[in-house]
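Missing here: one protein chain of the complex. Every other protein chain is in place.
All chains are identified by letter, namely A and B, in their written order; residue positions are counted from 1 within each chain.
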Amino acid sequence: METRSHLEKILKKGHFAVTCEMGPPKNADIEILKKKTKILKGYVDAVNITDCQTAVVRFSSFASAIIALSEGLEPVMQMTCRDRNRIGIQADLLGAWGLGIRNLLCLTGDHPKFGNHPQAKPVFDLDSIQLLSLVKGFKEGRFINGEEIKGEKPNFFAGAAANPFADPFEFRVKRLAKKVRAGAEFIQTQIVYDVERFKRFMELAEEEGLLDKVYILAGITPPKSFGMVRYMKYNVPGLMVPDELLKRMKEAKDPKEEGINIAVEIIQQVKEIPGVKGVHIMAIEWEEAVPEIVKRAGLHPRPMEPEIQPPFVVEKVVEVEKIVEKPVEKIVEKVIEKPVEVIVEKIVEKPIEVEKGLEGEEEMDKIKGVSIEFLIEMITNLKAGLKNLQSGMEHIEETLAEIEKQLLGRKPKKIEKVFRKIEEIPEKKVEKIAKEERKEKEIKEIKTEVKVEAKPEIKPEIKVEEKPKEEKEIRKPKKEIKEKVEDIGKTGFKGTYRDLKTRAEGLSEDLYIDKSSGKIVEVEIGKGEKAFKVGGTEVLPFYSFEGNTGQPLKIAMEILDIVPEDWPETLTKYFSDVFHDPGLWAKKCVEEYKAEAIGVYLIGTDPNFKNLDVKHAVEVVKKVKEAVDVPLIIWGSGNAEKDVEVLREVAEVIGDRGSVIGPIVEANHRTLGATAIGYDLPVVASSPIDVNLAKQLNILLENVGVNLDKILMDPSVGALGYGIEYTYSVMERIRIAALYAQDIKLQAPFICNVGREVWKTKEVGLPTDDLWGEAEMRGIMMEAITTVCLALAGGEIFIMRHPKAIELAKILFNSLS
Amino acid sequence: MAKPKIAVLCCNYTNSATDEDFKDFPCEIVIKRFPCSGSIEIVDILKEFEDDAEGVLVCGCEKEKCHNKTGNLRAEKRVLGAKKYLEEIGIDPERAQMAFVPRLDTGAFVETVKDFVEKILNKR
Partner (left out) sequence: MIVAERRHLSEILKNIEPYNKVLILGCRGCVAICSTGGDREVEIIATALRIARKRQGKPLITYEATLIRQCDPEYLANLPELMKDAEAVVSLACGVGVNLIADLYPDIRVYPGVDTLFFGANTQLGVWQEKCRGCGDCIIDLTAGLCPIARCPKNLLNGPCGGSQNGKCEINPENPCIWHLIIERLTARGELDKLNEIWEPKDWRTYLGESPRKRIREDLIKNNKREG
């Protein structure tokens, strides 16, 4: 049987192997190492020397291994990937083999963060599995780059670590299998306290067929104090400590004695688990305990004396040989003669001057590498973490405040500026009307296109004076302002349109014309004389210079099925006389305010609001239908289930009028789609402000049989200051996709439910005051501006509320169309 | 020596104080009104220091009382933000303070300003 090391021989012969861990000192004193090896010699088959465990700088693993070797104790040299790249690792391995080191434990290594040099650059050029492959490659005579090793090839007895207690549990065995395939011949496990879980791990390993391929040594650590086990339980990741053990340590009169007992018991338990070929005792800075544990566990004497090949230096220097042999014998005698307790005591009395530190912490150091440094580091990190969290919150708040600032207007200084600008524009307009516009740049010209139609002498004041120039001037008589609100209807804009061709004279057309290849579908709304179509455009909104702009934009006036509860007075005053009867309300809209269509919002049916029944909805719609002859847009509560119930019945009533029903959402598109097909009604397809979702809903509707020429897309709009830019952007992208990217499924017209969004904002409800200006005008402007913005984004039909806002919007639409 | 200057950036709705209310103060009080304390930016606070203010007090409505729900809390964050910059350029961060005052209670507002002024003048 050919073996490379004593450890391998023990394992191959089927003996239960015992190894232990030895931590080198944090200084350059080799005497400390010698003392430690002397304690351990004869009790373990090999000593495993840590490679700067927990990333704390120590006497190197390589050099310590040589010392152990020269002391006649076989080392297992640890090699981590934390501090060396593949060049450094290979160099050290060549050296180690050359000097007689035969056992090698391949580890990834703890992160520097846990150590005393957290500032260090972590290397991790390889990981443990790649390191094992590298070692395997050495055996086959090649470097990791594939180059051949000419001459002596390292042929280590290679080991690796496994942690049965880390997550994900099932993958742990798979990873072990990977290590075995990569070349691991023996395994040292993480500390076993939870024997049950370890057993399960071993069973899985057996299923995986690993037990014949690798020697598994169970990790054993004698707990030294209650504080230590408690720390391990709660602070060391990848370590499981049963409560029972905690209890035992807490109640122990002599914790150290109890710790040794526990270690011995665990050794006896794991020994019985099939596949466990030995134990690896980790009692760093408590090496004295190892002989006692080994003895009590019945593992002493060891089956074979090692035949150690001392490093080559020994062969040449005679003196060194003496050092190697003589002390060894003496120590062994000592140990045998005296009761173990005494030895332990004695050595404790003259502590090996490795590191001074609090007991508890040093112990932690051993386990998985938890040191004072780690604690300090942890606390620092915790602090830093809290700081980060705090600054994160600040960022959130700032951003929110920024958003809110956008909503609520800017600082006083800036408001003044805005006011001034508003003032200036009309003045310029007047001037230019007088002079004839020509000189200014294009943008300004667009503004100048708008001319006063009826009463030019009133017009310049419209927008101006309700916004105060300075705070002192705020308290203006309300009356004056009121007159202006009323004036909106009487005045209007009229533009003489100079087409782009004239303005761009001398430029070739292809410089400014980019004709689309798509066309928006026309949707007919209503039946009979008052019916109209929307859509049909082949160009981006108002790009009349590029081609056919399709049907004119339409505005529907919205009424509710109940008396509105949250409308501000500035809006209710126009309708309060007809709130009691939806029929009269609709009639007023059509006769007095010339509504071209009526939107009926069945908000009262909302299960989360009044939950009125289907009967109520049908009655309201009936009344409206009888009272007016314009097309109707019946808008459900927005509750997907209730809408199915309500709109089904409502469709029965308005089926012959070709009224629009909606909103149809993904959740109810099948049922409501079927209803719409049954009565041949156009529908509102509502999607949550997203290009793809809008498209998907159109496709779903088409799949159930609703053609695109029956679909009005509701992209979910936001009011001015409430996400209008997002709405705008999504609508714009939908429209560009429809016209320029031939995205046929998006070629439906847009319906924008503006009034509802605007009149629920806080701003329309705030009273008239110095900073915010006159309340009603504020609401009107918000609704009109929202509508105009959405028209610029591609909106085709709008549902609005305030008569004056509608007039303003119409004036603009008419002047631009 | 010129009177020291103290700037007060406040939500418009916290008070209706006039210069008259501060005429007995041992310093010049500059009041700047904002529609909501939430719209006060870090740079607004810094600019007051640039204009030689010895202290800047930001006044928002009492917690839970902000008309815009959380504007006052945002103002508090901004003040914290400004303090960081002040600290880094060697100005005592206590010279920027946040105060929450009752809505439209000029008396309480003036008292708060007075307290702040005392604190700042004690630093001289």
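We take it that a residue touches a chain if its C-beta (ideal position, glycine included) is under 8 Å from a C-beta of that chain, and two chains touch if they have at least 3 such contacts.
Computed from a prediction, not measured in an experiment: that's the story for all the values here.
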Where the missing chain makes contact, among the chains that are shown: A, B
Given A:Gln130, A:Asn155 or A:Gln309, the one touching the chain that is not displayed: A:Gln130
Contacting the left-out chain in the complete assembly, out of A:Glu394, A:Glu522 or A:Glu652: A:Glu394
Of A:Thr3, A:Thr108 or A:Gln309, the residue in touch with the unshown chain: A:Thr108
Residues of chain A (touch criterion as defined above) contacting the omitted chain: 81-82, 86, 108-109, 111, 113-114, 122, 124-130, 133-134, 144, 161-163, 166-168, 171, 174-175, 177-178, 181-182, 190, 237-238, 381, 385, 391-396, 398-400
Residues of chain B (touch criterion as defined above) contacting the omitted chain: 41-43, 46-47, 49-50, 85-86, 88-91
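Note that only the chains that are shown with their structure count from here on.
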Separation of mean Cα positions, chain B and chain A [Å, integer]: 38
Interfacial residue positions of chain A with respect to chain B in the complex: 393-394, 397-398, 400-401, 404-405, 408-412, 415, 471, 762, 770-772
Touching residues on chain B, where the partner in the complex is chain A: 12, 32-36, 38-41, 44, 68, 70-71, 73-74, 77-78, 80-81
